[in-house]
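One protein chain is absent from this view; the other protein chains keep their places.
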Amino acid sequence: MTETVNGAVFLALSFATIGGAVMMLSTRNVVHAAFWLLEVMIATAGLYLLLSAEFLALVQVLVYAGSVSVLVLFTIMLTLRRREDAIRPFEPGWSAGVLAALFGGAVLFAAERFFSQPRPGVMPETVPDVAAFGEKLFGTWAVPFEIASLVLLVALVGAVWWSGGEGR
Amino acid sequence: MGYVIAIPLLPALAFGVLAPLSNRARNAAIWVPVAAVCGSLLLSLAAFARVWPGGHEGEAVYRASAVFATLGSVNLHAGVLLDPISAVMLVVVTLVGAAVQVYSVGYMHRDERIGWYFAVLSLFTAAMLALVLSDNFLQLYMAWEVMGLCSYLLIGFWHEQEAPRKASLKAFLTTRVGDVGFVLGLAVMYATAGSFDFAVVLHGFTWVPATATAVSLLFLFGAIGKSAQVPLHVWLPDAMAGPTPASALIHAATMVAAGVFLVARALPIFQASGVALTVTMIVGVTTAIVGGLLAAVQHDIKKVLAYSTISQLGYMFFALGAGGIVAGIFHLMTHAFFKSLLFLGAGVIIHAAHTQDMREMGGLAKKMPVTTATFTIGSLALAGIFPFSGFWSKDEILTVLWTEGHYVVFALALAAAFVTAFYVARLWFRVFTGPEQTPELAEAHAEMLVPMGVLAAITAVIGFGSPYFARFLGHTGAWPEAGIALTSTAVAGLGLALGWCAYGRRTKVINTRPLKERAGFVYDALAMKLYFDLTYDYFIVKQYARLADALWAFDHTVIDGAVNGAGAIWKAGADVGALFDTYVIDGAVNGTATLVRAAGAKVRRIQVGRIQAYQGLMVGALVLLMLWFVVKGA
Partner (left out) sequence: MTIMQPVGVLSFVALSAVLFALGLYGALSRRSTVMVLMSLELMANAININLVALSRFSAPAEMTGQFFAVFSMVVSAAEIGLGLALVLALYRQRKTVEIDAMQELKG
């Protein structure tokens, strides 16, 4: 028995993701861009659900949609003196575009060409649930998990230090 | 015997306790490291007593090891090995360590960061003990690097000033040059013998001379860096910018002796090579003479002692090079005691005279009797005068050289002994006799004098243990031969006499200008530290800066062109490929080449200094790489 991913749902979500990214990069207002990023993140959470990674979807919403977007918005507000500063001139960046397109094209080409993994749209069915995920996270992956928390702590201290008061 | 493991763990624990504390709490808790090192000292003495009456090197009285990491199928061990050599080193390190720490309580008591100083000192002691106890070369290397870090931290302890900051960097980088050799040696050793364990690589493996030479020369290079031998000695005199007690422990008694210890441990490999022994001897004897000559022209009291340390370490190296492991280790031990004593004395003198320049000192003998007495004992030991410890160990080295038939080295060693005696006399007479130049001289506190007294007592009597020491290391011991003893004493006496002639018969502030003018060329060369530092500055530091400039210019002009060129070259390569490939692929490649070229032309304009330009370059390179794979795959 195998599971399948619903094509319509996938199409809708990928449209939301890519469309959101395009809008984020094309809008001239930085605040709007932050909201488009939020939209991309939420759409990605949907993709995770589609891939039966419920926990990741939850974390995605909490971390990215919740905190990161707020953080970005705060930074934008703290670094804007006037409301009009949010509007920036459009920066086409042609060379960057060509480079990025080339890169994406190369990846796509390589993926299409050399992918040897199961081609048909079937996913193996045996999917462990969130409970199994938690058990593994605090079993096999306990040490990396602790290290990750340490990384976050250090980043926290560093961020406070850098953005701290005028005294420095 | 399990308590042996606790010997390095106690100071490590002290560091663990102190390091996370706040500065103030740390300053209040400095008794913790002192207690820890005293505990280590007691345990070391117990271990020493257990090893008594000794045996052969590598014959473990106690050993324990555990796997600390598994890389694939390779298990890396950490362990302790208590054999006669490590027992001796344990006692030396903990004794000097304890003396220095007690002394530091008095010496550093006004410093704001005394707690941190003690924490690093503890970490250092732990690392050194782990080094002497290690049962494999990998653990030895790890402890070796931790010591390097502590050395860096302590040299730069007063990092608010520029000189210590620069000196710490110089020490770290210079020793690092040597460490590269050590690491490569470890790699070659593992590749050939498949193990780091002493038991395997030293006693259970038959070395081919060629690989033995490679391993031992690479190890020697590491030892040259750590033990400040020519040509990597330049860091040690600058390292004197650190606190004086730290210099006594790290840069005189223990860490710099680690190189000697490494060579002594790896001596079976050196002997399998043969060539390496000769090289060791040449390095040692060159260093002994160069160090001695340089010590004779320094004015900074600590730098005299630093060059003297370099010179004495050279003695140990050529002793080992001649195969005299007993003589080498014995000199290491006596030198550790008398040189740390001299450094501690120098610390007291610097405190009292408020200067490190010997030209501004004088007449200290009258006001500071205890310091003078202990310092004199240390000086005579350094000069090699009977019955102090230096006499015995130097004689043992000379005896080894004579019996092994290295007559040239023997003569050079005597010359080095002569120079040694001369600069000892120069130092002593300048500091302790002559007119007083400092108004209020006062003797130091008891906690500084007691450690000095202990070290002086050891220096005075330990020499008589010379034959027993040889037996302890599993060799036949004997008293020095009268002929050699007399010769060396006569040479040392001559040196002292010359020193007295030049610096002792004075009533006023002395003037050595006539001497300098008569031997101008030699003196200048010596005063410029034989041009070592200048040479390095010119050929390495400056050239490096020029290389960096050139690379920048390269970046500026050539890379820009290269971005364009890459497209063209790509196109050319694709044209060649067209002979083999299908028409379609060829066209695609040509197309991308044109695109890359266009992108390159754009990228070129946003060159240099902009983060995104570098990012773009990186991605561009990645794209090229991927395209190459695609073409190759197709």
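Every chain is named by a letter (A and B) in the order it is written, and numbering of its residues begins at 1.
The definition used in the following text is that a contact is a pair of C-beta atoms (placed from the backbone, for glycine too) under 8 Å apart; a residue touches a chain by one contact, two chains touch by 3 or more.
Because the structure is a prediction, the values reported are computed rather than measured.
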Practice task
For subunit B, enumerate the residues touching the unshown chain of the complex.
Solution key: 552, 555-556, 608-612, 615-616, 619
Fill in the blank from the handout: The missing chain sits against subunit A at residues 4-8, 10-11, 14, 17-18, 21-22, 24-25, 30, 33-34, 37, 40-41, 44, 47-48, 51-53, 55-56, 59-60, 63-64, 67-68, 71-72, 74-76, 78-79, 88, 91-93, 95-97, 99-101, 103-104, 107-108, 111-112, 115, 117-124, 126-128, 132-133, 136-137, 141, 144, 148-149, 151-152, 154-156, 158-163, 166
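FYI, only the chains that are shown with their structure count from here on.
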Problem - Distance between chain centroids, defined by C-alpha means - subunit A, subunit B (Å) - result: 51
Handout entry: Complex interface listing, subunit A residues touching subunit B
Key = 94-96, 98-100, 102-103, 106-107, 109-110, 113-114
Handout entry: Complex interface listing, subunit B residues touching subunit A
Key = 592, 595-596, 598-599, 602-603, 606, 612, 616, 619-620, 622-623, 626-627, 629-630, 633-634
